[in-house]
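Every protein chain but one is kept in place in this view of the complex.
The block that comes next holds chain A.
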Amino acid sequence: MLKKIGEWIFSFYCHPDFREDILGDLEEHYRSNFKEVGKRRADLKFFLNVLLLFRFSLLRDTWSSLNLIHTTMVKNNIKMAYRSMRRQKFYSFLNLTGLAIGMAACLFIAIFVKDELSFDKHFEDSDKIFRIASNLKFGDNVFNLSFAPDPMAKTAKEEFPEVVEAARTRGNLTQLISYNNNYIRQDHITWADQEFFSIFSLPLLRGDRNHLLDEPNTAVLTETTAKKIFGEEDPLNKVIRVNDQLDIKVTGVIADIPDNTHFDYNMFITMLNRDDASRNFWLGNNFTTYLKLNSKEAKEVVDGRFPAFIERHLADQVKQMMGVDLKDAVASGNLAATYFLQPIEDIYLYSNLDFELRSGGSIENVYLFSIIGFFILLIACINFMNMATARASIRAKEVGVRKVLGSLKGQLVNQFLTESILNSLVSGIAAIAIVTLFLPFFNQLTGKEIVNPIFSLNGLWPYFTVATLIVGLLAGVYPAFVLSSFLPSKVLKGEMTQGKKASLMRNILVVVQFSTSIFLIIGSAFIYSQLDYLQHKELGFNKDQILVINETQLLGDQIQVFKTELERSAVIESATISDFIPATNTYNDSPFLSENATTTDEAVSLQIWYVDEDYAKTYDLKMADGRFFSKEFASDSTGMVLNEAAIKRFGYAENPVGRKIKSVMENGSTYTIVGVAKDFHFRSMTEEIQPQVFFLGNSTGSVSVKFKANMTSDVLAASESIWDKFSGGKPFEYDFLDDIFSNSFNDQVRLKTIFSVFAGLAISIACLGLFGLAAYVTEQRKKEIGIRKVLGASMTTLLGLLFRNFTILILVSSIIAIPLAWLYMDGWLADFPFRIALNPFIFIISAVGTLIIALLTVGYQSMRAARRNPVENLRCE
């Protein structure tokens, strides 16, 4: 086989005169080798010899003396292209800059999109790993969770033959870790099953993969975390202390989890340390559950098995806890529990459930940015086309002479294509330089950690090279055909009338450019004002001048004394003990019933916040009715404060204060409403305000402090010194509420920045093109302007004349862009429960703004032409 291929290859490249005898020699060698070392080695040797025979002196004529491509012509074309670029320095500069910026923008988008698409694909068998997600319905409350009940993983593995491995994680917390009395606040801590590390091929640096989390009080750290806690020490089998309570042994160190993963844990504590992990409770959904299946296709099978499986396991507990029959409840539509699998590769971009471990990715953004990238490149290509056809009259004589001297149309097309490919290659190199230069800013903007995106092993360079050539071809093909089709007889006589067709085409291209620009400008204007609206909307609570002190549970019983000390400080107005901080995505809900409800179907799910009496005072919460908790009323321990949304849901329209609410859990305890708080945005601004309830309660995780204006550093010093009195050396951890608040807008701020950067780029590239075009048009009409001026035309008339054409183009662009932008922004805004109206003013401003920018671009050229002495314009040399 190998020998046959070898012979075939050799005959292909060898000079026919030598073929016979060399092949004979090879055959002879082959036969003697065959005897000595056997067929396989002989075959191999034969093939190697064929490869080694590929020498210049043995090649066919076509290869050695004749050229497949006419290098001389190519060389000549490149030389011509270079000369024409040099001769027209100004236009070449406009062309190259526009194209380079456009390509750089496109490259950035490609880098972004590639990274977004790479999420979770780096795991071995990533296509066989799935997460269980659920759609739950309980009365009026609908949940779409990325969680499953605690027995799900184990039972699924036992009952589904398709499941190879199942594992759970729970929680993503920040805890205080200490080693040798050094305290570190460690974020992204989770509890995980041992099997987690069999499902996810996370590279293990230290430890035994089969015995990482299979004993109580064990933990696995990532490399960075281990370094942070232990420095250069070997972390294996060392004991660390969590929250000053629990001693756990480090059993393994894994490499840092790649940034393109949907979870970003730094530390895994064994699930065996959680009592709730083995309660066999099917009605609570708290565990992120991963299944590894034996094949990708088994997903449908498993999805199909879920309904029967759920009924089998849930029915008893539903009956027992809620007193209803599962089948009946499902049939009446009051209860629903559907579970399904999500491929982990799709989680980041497609899944948008409650409590996603990582937000930010969305396939819509990937599409949107790809489209924007395409259009920016298109704008840059159009510049090139327009400039090339507009300047055709300059090249027309050259084309005429070449044709007379015998150039074929094809050769001229080749020449112009070479020119545009050369342009795009130069721009491509410039684009790479720009990307390299701006990569740090890009990483900062997108929150990614990308290094060397182009020339790394699986970088973008092959795509980029091909794309550069394609851009060169696409941008060049239209001008090449226009320019090469000139008739020499006409051109050389000087009858250089560029038909209406060419200028119509040019106008259409300009309209495409400016429609895109206007669309992007409107888009960024809307994103900007929506964000501004959210950030400055009345929140219903005070977010400024609030300091949140964390980890206060470490103070134990002394927390009350700590709070009193704080309140005594001169710079502090009030303090409150509560884990529940507005604008953080705390989630703690439970169903409640109104006093005259008869069945659990009428339950309303309330967000439960445990607070102390000073909560409303510290956060400036307003009361709509009744009062907030007070020390003066001992009965407040069974009292509750609801927000307006909750009151509305319970239907307590009149005199809610004093009425009662029943809990579905806790054996139906009853609470009395003591007050109604005005709705405030206690979670993200991008969500509807949900029904909420305050209880007096013990939640000692943080203390919030309201301080006097402009006392930021004083309050820090004061609180820290008080903290030090009680804490016994534990670190003082704090956040400012306004920082927490502005961080919750990171995703939107990012989108805004990206949109405005690209809108800026689009309009500048389009204006570069317009500038060149205007220069050309005024140059062409300079005689006309001269004559008009001699005949008494004023400056304004002349400027109006020159502006008219461009103004019409921009207006047409606006008419195209505005409805499209309207549609798109309408869809975008619909995702926000609190949103601005589609203000026509913004559309008009954007269009007028673009017009002004365009006229300013054109204005310089037009002014110059209109002010010039007509003698200069009219003189014939």
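Definition applied: a residue touches a chain if its C-beta (ideal position, glycine included) is under 8 Å from a C-beta of that chain, and two chains touch if they have at least 3 such contacts; residues count from 1.
Keep this in mind: contacts and distances are computed from a predicted model.
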| item | value |
| --- | --- |
| Chain not present in the shown complex, as UniProt names it (candidates "Putative phosphoesterase", "Biopolymer transporter ExbD", "PadR family transcriptional regulator" or "M67 family metallopeptidase") | "PadR family transcriptional regulator" |
| Hidden partner chain, touching residue among A:Asp21, A:Glu538 or A:Asp831 | A:Asp21 |
| Option from A:Met1, A:Leu52 or A:Ala653 whose C-beta touches the chain left out | A:Leu52 |
| Hidden partner chain, residues of chain A it touches | 18, 20-29, 31, 49, 52-58 |
